[in-house]
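One structure coming up, written as structure tokens, with questions to follow.
The complex is shown incomplete by one protein chain, all other protein chains being positioned as in the whole.
And now, chain A:
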Amino acid sequence: MTLLAIDDLQTHFFTRSGILKAVDGVSLSIEPGEVLAVVGESGCGKSVTAFSVLGLVPNPPGRIVGGSIRFEGRELVGLPARDMRALRGDRIGMIFQEPMTSLNPALTVGDQIGEVLVRHRGFTRRQALTRAEELLDLVRVPDPRRRVTEYPHRLSGGMRQRVMIAMAIACEPKLLIADEPTTALDVTVQAQVLDLLASIRARFGMAILLITHDLGVVAETADRVAVMYAGRKVEEAATARLFADPQHPYTRGLLGAIPEVADDDPAMGRDRPRLSEIPGMVPALDAMPPGCRFAPRCPEAMPVCRTAPPALRPAGGGVAACYARQDDRPSLEEVA
């Protein structure tokens, strides 16, 4: 059975200046034990999608206005707050982008990890602290016995992210949502944290929903990739396939923007082609173009692209929402 099935999710923000459709009809699915990466630029709605799963979108102003999120066959949209709280931290764990601010400065590391076990497993504080120590060891924090009694300000960013991971996996959840887990970390620490996530996944067999804008992270960890742009999914494929044969012009643009460092390059970059960039800007959420949302920036845009949004259709072994790439291209009349 599919572990998590998001279908046509719409999460909108009701602000004074209008309705912002941060997530506008996104469908994703994750099988047990699978790692699905959701990539895209800042503001494409990938984090809001992740927050929607746990019902953590701040309301007001945000609200899920349509679609469904099924976890282990159970509908999460409209689930009573009490039932949702029972899932959070137990069946679904989450880690965040900013390890520096995601831990409470006034509580010890051990208490913050143990809290999950007290809440969901009925542990006493003493039992929870003992388990917290084991968890810290599991996420490779050195000297866990001492660390449980320490406050977060004593730990580096990388160590704090490990503490966050320990907290998220304390109840051995079936799904771990990782919202930009390595963005705030140094490159060397990033690799260690990704490595840790991979080993934890192997050990507990949990699925991971990985939200990131870093395609390097995706290549290293994900089984499948969904690319989001301006609140919609524009392409999805197995990781190797996506990197080898990107379909959507936006995905191609993203891949073209990754710098390559070749060790055997004697010119050390002097004669290499200039790094490409995607011209233009992401459209504002309250001023979406009527057709394909990428059309204003797309080098291959056709007249049809500006009239109606393209649907996701099979393309290159995955799916893509692009008139130019679809295996069964519709005629202009059909669209009109």
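A few comments on the model shown:
Here is the rule we use: contacts are C-beta pairs under 8 Å (C-beta built on N, C-alpha and C of every residue); 3 or more make two chains touch, one makes a residue touch a chain; residues count from 1.
Keep in mind that, in the parts below, contacts and distances are computed from a predicted model.
Candidate names were "Aspartyl/glutamyl-tRNA(Asn/Gln) amidotransferase subunit B", "Heme exporter protein C", "ABC transporter permease" or "Alpha-D-ribose 1-methylphosphonate 5-phosphate C-P lyase", and the UniProt protein name of the unshown chain is "ABC transporter permease". Within the complete assembly, A:105 is the residue of A:80, A:105 or A:142 that touches the hidden chain.
Considering A:71, A:96, A:250 or A:294, the position touching the chain not shown turns out to be A:96 (whole complex). Across A:19, A:65 or A:86, the single residue that touches the chain missing here is A:86.
Residues of chain A that touch the chain left out of view are 54, 56, 85-90, 93-94, 96, 98, 101-107, 115-116, 119-120, 151, 153, 164, 167-168.
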